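Here it is: the structure, laid out below.
Note that one protein chain of the assembly has been removed; the remaining protein chains are unaltered in position.
Chain lettering (A, B and C) follows the sequence in which the chains are written, and residue indices restart at 1 in each chain.
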Amino acid sequence: MERIERKFLLKVPSSTENLALIREFVTSAAQQAGFDASEIAKLELAVDEACANVIEHAYGGQDVTKEVVVRATLDDEALSIDIEDTGRGFDPDSIKQEELEELINKRKTGGLGMRLMKSLMDEVHYEIEPGKKNALHMVKRLRKT
Amino acid sequence: MERIERKFLLKVPSSTENLALIREFVTSAAQQAGFDASEIAKLELAVDEACANVIEHAYGGQDVTKEVVVRATLDDEALSIDIEDTGRGFDPDSIKQEELEELINKRKTGGLGMRLMKSLMDEVHYEIEPGKKNALHMVKRLRKT
Amino acid sequence: MPNPFSVQTVNEGDHVVIRLEGFVDAHTAPQFEQAVQTVVDQGQHRIIVDCEKMTYISSAGLGVFMGFIEEVRDEGGDIKICGLSPKVKQPFEILGFDSLFDFCADVAGAKERFSQPVKREE
Partner (left out) sequence: MPNPFSVQTVNEGDHVVIRLEGFVDAHTAPQFEQAVQTVVDQGQHRIIVDCEKMTYISSAGLGVFMGFIEEVRDEGGDIKICGLSPKVKQPFEILGFDSLFDFCADVAGAKERFSQPVKREE
(Lines give C-alpha, C1' and ligand atoms only; values in the text may rest on other atoms or scores of the structure.)
Protein backbone atom coordinates (compact mmCIF):
# COMPACT_ATOMS: atom_id res chain seq x y z
CA MET A 1 0.00 0.00 0.00
CA GLU A 2 1.33 3.39 -0.97
CA ARG A 3 1.46 6.09 1.64
CA ILE A 4 0.52 9.54 0.46
CA GLU A 5 3.17 11.98 1.56
CA ARG A 6 2.87 15.75 1.64
CA LYS A 7 6.13 17.56 1.21
CA PHE A 8 6.87 21.10 2.25
CA LEU A 9 10.14 22.91 1.69
CA LEU A 10 11.33 26.30 2.88
CA LYS A 11 14.65 27.99 2.15
CA VAL A 12 15.43 31.33 3.75
CA PRO A 13 18.52 33.50 4.19
CA SER A 14 20.34 32.81 7.45
CA SER A 15 18.92 35.49 9.71
CA THR A 16 16.98 35.30 12.96
CA GLU A 17 14.46 37.60 11.27
CA ASN A 18 13.27 34.50 9.43
CA LEU A 19 12.54 32.38 12.48
CA ALA A 20 8.98 33.70 12.57
CA LEU A 21 8.38 32.50 9.01
CA ILE A 22 9.99 29.16 9.81
CA ARG A 23 7.55 28.75 12.70
CA GLU A 24 4.59 29.57 10.45
CA PHE A 25 5.85 27.02 7.98
CA VAL A 26 6.04 24.24 10.57
CA THR A 27 2.70 25.20 12.06
CA SER A 28 1.04 24.97 8.64
CA ALA A 29 2.43 21.53 7.93
CA ALA A 30 1.63 20.31 11.45
CA GLN A 31 -1.96 21.50 11.22
CA GLN A 32 -2.44 19.57 8.01
CA ALA A 33 -0.96 16.52 9.69
CA GLY A 34 -3.68 16.77 12.31
CA PHE A 35 -1.57 17.54 15.40
CA ASP A 36 -3.36 19.30 18.23
CA ALA A 37 -2.44 22.77 19.45
CA SER A 38 -0.12 21.52 22.18
CA GLU A 39 1.77 19.22 19.79
CA ILE A 40 2.01 22.00 17.23
CA ALA A 41 3.54 24.28 19.87
CA LYS A 42 6.18 21.63 20.55
CA LEU A 43 7.01 21.19 16.88
CA GLU A 44 7.21 24.94 16.39
CA LEU A 45 9.63 25.32 19.29
CA ALA A 46 11.85 22.37 18.34
CA VAL A 47 12.27 23.62 14.78
CA ASP A 48 12.84 27.20 15.96
CA GLU A 49 15.63 25.96 18.28
CA ALA A 50 17.22 23.90 15.53
CA CYS A 51 17.16 26.75 13.02
CA ALA A 52 18.37 29.31 15.56
CA ASN A 53 21.36 27.01 16.13
CA VAL A 54 22.04 26.84 12.40
CA ILE A 55 21.90 30.61 12.10
CA GLU A 56 23.99 31.30 15.20
CA HIS A 57 26.41 28.40 15.32
CA ALA A 58 26.63 26.75 11.91
CA TYR A 59 26.80 30.08 10.11
CA GLY A 60 28.21 32.09 13.02
CA GLY A 61 25.58 34.82 13.20
CA GLN A 62 23.48 36.69 10.65
CA ASP A 63 24.74 36.01 7.13
CA VAL A 64 22.03 36.44 4.55
CA THR A 65 24.17 34.98 1.81
CA LYS A 66 23.82 31.59 3.55
CA GLU A 67 20.72 29.42 3.41
CA VAL A 68 18.71 27.60 6.03
CA VAL A 69 16.73 24.74 4.52
CA VAL A 70 13.76 23.22 6.28
CA ARG A 71 11.81 20.26 4.94
CA ALA A 72 8.61 18.93 6.42
CA THR A 73 7.28 15.60 5.23
CA LEU A 74 4.02 14.32 6.52
CA ASP A 75 2.21 11.06 6.12
CA ASP A 76 -0.45 9.25 8.15
CA GLU A 77 1.92 8.44 10.95
CA ALA A 78 4.33 11.27 11.53
CA LEU A 79 5.74 14.64 10.60
CA SER A 80 9.43 14.46 9.72
CA ILE A 81 11.54 17.57 9.78
CA ASP A 82 14.85 17.84 7.99
CA ILE A 83 17.03 20.88 8.49
CA GLU A 84 20.10 21.40 6.37
CA ASP A 85 23.00 23.79 6.40
CA THR A 86 26.39 24.02 4.75
CA GLY A 87 28.03 25.69 7.72
CA ARG A 88 30.68 24.84 10.23
CA GLY A 89 29.23 21.66 11.65
CA PHE A 90 29.95 20.24 15.10
CA ASP A 91 30.06 17.02 17.02
CA PRO A 92 26.70 16.70 18.77
CA ASP A 93 27.99 13.93 21.06
CA SER A 94 30.67 16.21 22.43
CA ILE A 95 28.14 18.74 23.68
CA LYS A 96 27.93 18.31 27.45
CA GLN A 97 24.38 18.71 28.69
CA GLU A 98 24.82 20.67 31.88
CA GLU A 99 22.16 20.84 34.56
CA LEU A 100 20.08 24.00 34.69
CA GLU A 101 21.49 24.77 38.15
CA GLU A 102 25.02 24.51 36.84
CA LEU A 103 24.23 26.81 33.92
CA ILE A 104 22.70 29.30 36.31
CA ASN A 105 25.74 29.20 38.59
CA LYS A 106 27.95 29.90 35.62
CA ARG A 107 25.62 32.72 34.54
CA LYS A 108 25.28 31.09 31.13
CA THR A 109 22.60 32.43 28.80
CA GLY A 110 22.65 29.43 26.46
CA GLY A 111 22.88 25.67 26.36
CA LEU A 112 19.18 24.86 26.48
CA GLY A 113 18.30 24.39 22.83
CA MET A 114 19.34 20.83 22.11
CA ARG A 115 17.85 19.61 25.36
CA LEU A 116 14.53 21.19 24.43
CA MET A 117 14.59 19.64 20.96
CA LYS A 118 15.20 16.20 22.43
CA SER A 119 12.34 16.38 24.85
CA LEU A 120 9.92 17.97 22.37
CA MET A 121 10.44 15.49 19.53
CA ASP A 122 10.28 11.70 19.27
CA GLU A 123 13.50 11.46 17.29
CA VAL A 124 16.45 13.83 16.93
CA HIS A 125 19.36 12.75 14.80
CA TYR A 126 22.31 14.68 13.35
CA GLU A 127 24.39 13.82 10.31
CA ILE A 128 27.32 16.18 10.14
CA GLU A 129 29.67 16.41 7.17
CA PRO A 130 31.45 19.74 7.66
CA GLY A 131 32.16 21.59 4.46
CA LYS A 132 29.57 19.47 2.68
CA LYS A 133 26.23 19.30 4.38
CA ASN A 134 25.02 19.17 7.94
CA ALA A 135 21.63 17.60 8.41
CA LEU A 136 19.31 17.30 11.36
CA HIS A 137 16.46 14.83 11.17
CA MET A 138 13.62 15.08 13.68
CA VAL A 139 10.38 13.13 13.86
CA LYS A 140 7.16 13.69 15.71
CA ARG A 141 4.66 10.85 15.55
CA LEU A 142 0.93 11.35 15.41
CA ARG A 143 -0.70 9.75 18.42
CA LYS A 144 -3.81 8.07 17.12
CA THR A 145 -6.75 8.76 19.39
CA MET B 1 29.33 46.62 -7.66
CA GLU B 2 27.74 43.49 -6.34
CA ARG B 3 24.13 43.57 -5.27
CA ILE B 4 23.30 41.54 -2.21
CA GLU B 5 20.31 39.37 -2.95
CA ARG B 6 18.16 37.58 -0.43
CA LYS B 7 16.54 34.44 -1.74
CA PHE B 8 13.47 32.76 -0.33
CA LEU B 9 11.97 29.53 -1.62
CA LEU B 10 8.75 27.76 -0.68
CA LYS B 11 7.42 24.47 -2.04
CA VAL B 12 4.05 23.24 -0.91
CA PRO B 13 1.61 20.54 -2.03
CA SER B 14 -0.99 21.83 -4.48
CA SER B 15 -3.89 22.62 -2.19
CA THR B 16 -5.75 25.84 -1.46
CA GLU B 17 -5.10 25.07 2.22
CA ASN B 18 -1.56 26.28 1.60
CA LEU B 19 -2.48 29.71 0.25
CA ALA B 20 -2.34 31.14 3.77
CA LEU B 21 1.25 29.95 4.20
CA ILE B 22 2.14 31.27 0.75
CA ARG B 23 0.83 34.69 1.80
CA GLU B 24 2.87 34.60 5.02
CA PHE B 25 5.91 33.71 2.96
CA VAL B 26 5.49 36.66 0.62
CA THR B 27 4.69 39.02 3.46
CA SER B 28 7.90 38.02 5.26
CA ALA B 29 10.06 38.60 2.21
CA ALA B 30 8.31 41.88 1.41
CA GLN B 31 8.76 43.20 4.93
CA GLN B 32 12.47 42.53 4.74
CA ALA B 33 12.57 44.34 1.41
CA GLY B 34 11.14 47.39 3.12
CA PHE B 35 7.77 47.64 1.38
CA ASP B 36 5.05 49.49 3.27
CA ALA B 37 1.84 47.84 4.45
CA SER B 38 -0.15 48.83 1.37
CA GLU B 39 2.51 47.49 -1.01
CA ILE B 40 2.78 44.29 1.01
CA ALA B 41 -0.98 43.81 0.73
CA LYS B 42 -0.66 44.11 -3.06
CA LEU B 43 2.17 41.59 -3.25
CA GLU B 44 0.32 39.17 -1.01
CA LEU B 45 -2.78 39.33 -3.18
CA ALA B 46 -0.94 39.02 -6.50
CA VAL B 47 0.94 35.93 -5.36
CA ASP B 48 -2.20 34.41 -3.85
CA GLU B 49 -4.00 34.87 -7.18
CA ALA B 50 -1.13 33.35 -9.14
CA CYS B 51 -0.86 30.33 -6.85
CA ALA B 52 -4.62 29.81 -6.70
CA ASN B 53 -4.52 29.64 -10.50
CA VAL B 54 -1.75 27.05 -10.41
CA ILE B 55 -3.68 24.93 -7.92
CA GLU B 56 -7.02 25.24 -9.70
CA HIS B 57 -6.09 25.45 -13.36
CA ALA B 58 -2.56 24.11 -13.89
CA TYR B 59 -3.17 21.13 -11.60
CA GLY B 60 -6.95 21.01 -12.02
CA GLY B 61 -7.97 21.25 -8.37
CA GLN B 62 -6.55 19.90 -5.13
CA ASP B 63 -3.81 17.36 -5.82
CA VAL B 64 -1.34 17.15 -2.97
CA THR B 65 1.03 14.99 -4.98
CA LYS B 66 1.77 18.06 -7.12
CA GLU B 67 3.97 20.95 -6.06
CA VAL B 68 3.58 24.70 -6.14
CA VAL B 69 6.94 26.44 -6.09
CA VAL B 70 7.28 30.08 -5.09
CA ARG B 71 10.56 31.96 -5.14
CA ALA B 72 11.07 35.46 -3.81
CA THR B 73 14.28 37.28 -4.59
CA LEU B 74 14.92 40.67 -3.14
CA ASP B 75 17.61 43.22 -3.66
CA ASP B 76 17.84 46.97 -3.13
CA GLU B 77 15.53 47.73 -5.99
CA ALA B 78 12.78 45.17 -6.21
CA LEU B 79 11.16 41.99 -5.06
CA SER B 80 10.92 39.38 -7.81
CA ILE B 81 8.49 36.54 -7.54
CA ASP B 82 8.81 33.35 -9.56
CA ILE B 83 6.07 30.77 -9.47
CA GLU B 84 6.56 27.40 -11.08
CA ASP B 85 4.36 24.46 -11.84
CA THR B 86 4.58 21.34 -13.98
CA GLY B 87 0.88 21.30 -14.78
CA ARG B 88 -1.27 21.76 -17.82
CA GLY B 89 -0.10 25.17 -18.93
CA PHE B 90 -2.12 27.63 -21.02
CA ASP B 91 -1.74 30.46 -23.45
CA PRO B 92 -2.00 33.65 -21.42
CA ASP B 93 -2.48 35.78 -24.54
CA SER B 94 -5.58 33.84 -25.47
CA ILE B 95 -7.32 34.73 -22.22
CA LYS B 96 -9.90 37.38 -23.06
CA GLN B 97 -10.13 40.02 -20.36
CA GLU B 98 -13.85 40.66 -20.13
CA GLU B 99 -15.28 43.76 -18.53
CA LEU B 100 -16.65 43.36 -15.02
CA GLU B 101 -20.13 44.24 -16.29
CA GLU B 102 -19.94 41.53 -18.92
CA LEU B 103 -18.82 38.96 -16.33
CA ILE B 104 -21.69 39.99 -14.09
CA ASN B 105 -24.19 39.67 -16.92
CA LYS B 106 -22.92 36.18 -17.60
CA ARG B 107 -23.10 35.38 -13.90
CA LYS B 108 -19.46 34.37 -13.95
CA THR B 109 -17.73 33.80 -10.63
CA GLY B 110 -14.21 33.92 -12.04
CA GLY B 111 -12.02 35.75 -14.50
CA LEU B 112 -10.63 38.39 -12.19
CA GLY B 113 -7.31 36.93 -11.07
CA MET B 114 -4.96 37.79 -13.93
CA ARG B 115 -6.34 41.29 -14.16
CA LEU B 116 -5.65 41.82 -10.47
CA MET B 117 -2.10 40.49 -10.78
CA LYS B 118 -1.38 42.87 -13.65
CA SER B 119 -2.58 45.94 -11.82
CA LEU B 120 -0.94 44.98 -8.51
CA MET B 121 2.54 44.24 -9.89
CA ASP B 122 4.98 46.20 -12.02
CA GLU B 123 5.77 43.23 -14.26
CA VAL B 124 3.86 40.04 -15.00
CA HIS B 125 5.34 37.61 -17.46
CA TYR B 126 4.52 33.97 -18.26
CA GLU B 127 6.80 31.35 -19.78
CA ILE B 128 4.77 28.29 -20.55
CA GLU B 129 6.26 24.97 -21.62
CA PRO B 130 3.45 22.46 -21.03
CA GLY B 131 4.65 19.09 -19.80
CA LYS B 132 7.95 20.66 -18.78
CA LYS B 133 7.65 23.73 -16.66
CA ASN B 134 5.33 26.69 -16.51
CA ALA B 135 6.79 29.79 -14.99
CA LEU B 136 5.34 33.10 -13.96
CA HIS B 137 7.69 35.98 -13.26
CA MET B 138 6.40 39.04 -11.43
CA VAL B 139 8.27 42.08 -10.17
CA LYS B 140 7.41 44.80 -7.72
CA ARG B 141 9.86 47.67 -7.51
CA LEU B 142 10.69 49.51 -4.32
CA ARG B 143 9.75 53.14 -4.65
CA LYS B 144 12.55 55.11 -3.06
CA THR B 145 11.23 57.82 -0.79
CA MET C 1 -4.38 29.55 12.89
CA PRO C 2 -2.96 30.57 9.52
CA ASN C 3 -6.37 30.82 7.92
CA PRO C 4 -9.14 31.73 10.33
CA PHE C 5 -12.41 32.14 8.50
CA SER C 6 -16.06 32.03 9.39
CA VAL C 7 -19.35 32.94 7.77
CA GLN C 8 -22.52 33.55 9.71
CA THR C 9 -26.00 34.10 8.31
CA VAL C 10 -28.56 36.04 10.33
CA ASN C 11 -32.14 36.55 9.16
CA GLU C 12 -33.37 39.96 10.21
CA GLY C 13 -36.96 40.26 9.07
CA ASP C 14 -37.14 41.35 5.43
CA HIS C 15 -33.42 41.12 4.80
CA VAL C 16 -30.55 38.83 5.68
CA VAL C 17 -27.07 39.65 6.95
CA ILE C 18 -24.12 37.44 5.96
CA ARG C 19 -21.17 38.13 8.22
CA LEU C 20 -17.69 37.32 6.93
CA GLU C 21 -14.80 37.01 9.32
CA GLY C 22 -11.10 36.44 8.60
CA PHE C 23 -9.59 35.42 5.29
CA VAL C 24 -11.73 34.97 2.19
CA ASP C 25 -9.52 33.23 -0.35
CA ALA C 26 -9.78 30.35 -2.82
CA HIS C 27 -9.80 27.98 0.15
CA THR C 28 -12.63 29.59 2.08
CA ALA C 29 -14.68 31.32 -0.66
CA PRO C 30 -16.69 28.13 -1.36
CA GLN C 31 -18.16 28.42 2.15
CA PHE C 32 -19.15 32.02 1.44
CA GLU C 33 -20.65 30.97 -1.89
CA GLN C 34 -22.63 28.23 -0.17
CA ALA C 35 -23.99 30.70 2.36
CA VAL C 36 -25.22 33.05 -0.38
CA GLN C 37 -26.65 30.13 -2.37
CA THR C 38 -28.62 28.96 0.66
CA VAL C 39 -30.06 32.41 1.25
CA VAL C 40 -31.03 32.83 -2.41
CA ASP C 41 -32.55 29.33 -2.51
CA GLN C 42 -34.74 30.36 0.40
CA GLY C 43 -36.06 33.19 -1.77
CA GLN C 44 -34.33 35.97 0.17
CA HIS C 45 -32.90 38.66 -2.07
CA ARG C 46 -32.27 41.59 0.23
CA ILE C 47 -28.78 40.59 1.22
CA ILE C 48 -26.27 42.52 3.31
CA VAL C 49 -22.73 41.17 3.38
CA ASP C 50 -21.03 42.51 6.49
CA CYS C 51 -17.26 42.65 5.86
CA GLU C 52 -16.30 44.49 9.02
CA LYS C 53 -14.32 41.54 10.38
CA MET C 54 -13.07 40.36 7.01
CA THR C 55 -9.28 40.77 6.99
CA TYR C 56 -8.52 39.67 3.46
CA ILE C 57 -10.26 38.92 0.18
CA SER C 58 -8.95 37.53 -3.08
CA SER C 59 -10.71 37.20 -6.44
CA ALA C 60 -12.29 33.92 -5.36
CA GLY C 61 -14.28 35.89 -2.80
CA LEU C 62 -14.99 38.79 -5.16
CA GLY C 63 -16.34 36.28 -7.68
CA VAL C 64 -19.08 35.26 -5.26
CA PHE C 65 -20.51 38.80 -5.29
CA MET C 66 -20.21 38.85 -9.07
CA GLY C 67 -21.95 35.52 -9.60
CA PHE C 68 -25.09 36.30 -7.62
CA ILE C 69 -25.73 40.00 -8.14
CA GLU C 70 -27.72 39.66 -11.39
CA GLU C 71 -30.01 36.97 -10.09
CA VAL C 72 -30.65 38.86 -6.88
CA ARG C 73 -31.36 42.15 -8.68
CA ASP C 74 -33.62 40.36 -11.16
CA GLU C 75 -35.68 39.37 -8.16
CA GLY C 76 -35.87 42.98 -7.03
CA GLY C 77 -33.26 42.55 -4.34
CA ASP C 78 -29.61 43.56 -4.00
CA ILE C 79 -26.36 42.60 -2.35
CA LYS C 80 -25.11 45.49 -0.23
CA ILE C 81 -21.45 45.31 0.74
CA CYS C 82 -20.67 46.97 4.04
CA GLY C 83 -17.92 47.57 6.56
CA LEU C 84 -14.96 47.33 4.16
CA SER C 85 -11.72 48.48 5.78
CA PRO C 86 -9.32 50.47 3.57
CA LYS C 87 -6.98 47.46 3.31
CA VAL C 88 -9.57 45.06 1.93
CA LYS C 89 -11.26 47.74 -0.18
CA GLN C 90 -8.29 47.80 -2.55
CA PRO C 91 -9.15 44.79 -4.75
CA PHE C 92 -12.82 45.86 -4.98
CA GLU C 93 -11.70 49.25 -6.28
CA ILE C 94 -9.06 47.93 -8.66
CA LEU C 95 -11.70 45.79 -10.35
CA GLY C 96 -14.32 48.51 -10.48
CA PHE C 97 -16.76 46.95 -8.01
CA ASP C 98 -17.40 50.38 -6.53
CA SER C 99 -19.30 51.48 -9.62
CA LEU C 100 -21.45 48.38 -9.92
CA PHE C 101 -22.08 47.46 -6.28
CA ASP C 102 -23.57 49.42 -3.46
CA PHE C 103 -21.00 49.94 -0.67
CA CYS C 104 -22.32 50.99 2.73
CA ALA C 105 -20.48 52.04 5.86
CA ASP C 106 -22.27 49.55 8.08
CA VAL C 107 -25.28 47.26 8.39
CA ALA C 108 -27.54 50.10 9.54
CA GLY C 109 -26.60 52.11 6.45
CA ALA C 110 -27.25 49.12 4.24
CA LYS C 111 -30.72 48.62 5.72
CA GLU C 112 -31.56 52.23 5.02
CA ARG C 113 -30.35 51.90 1.45
CA PHE C 114 -32.77 49.06 0.83
CA SER C 115 -35.57 51.63 0.95
CA GLN C 116 -33.89 53.56 -1.89
CA PRO C 117 -33.76 52.63 -5.59
CA VAL C 118 -31.15 50.03 -6.60
CA LYS C 119 -28.03 51.28 -8.38
CA ARG C 120 -28.10 49.54 -11.75
CA GLU C 121 -27.15 50.18 -15.35
CA GLU C 122 -29.43 48.50 -17.89
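Operating definition for what follows: contacts are C-beta pairs under 8 Å (C-beta built on N, C-alpha and C of every residue); 3 or more make two chains touch, one makes a residue touch a chain.
Predicted model only: the values in this text are computed from it and were never measured.
What chain A contributes to its contact with the hidden chain is residues 16-17, 19-21, 23-24, 37-38, 41-42, 44-45, 48-49, 52, 55-56, 100-101, 103-105, 107-113, 115-116, 119-120.
Convention: only the chains that are shown with their structure count from here on.
A centroid comparison over C-alpha atoms places A as the chain most distant from chain B.
Work out the mean CA point of chain A and of chain B, and you get 29 Å between them. The mean-CA centres of chain A and chain C are about 43 angstrom from one another, to the nearest whole unit. Residue positions 24, 28 of chain A are each in touch with at least two other chains. Among all residues of chain C, those that touch two or more other chains are 2.
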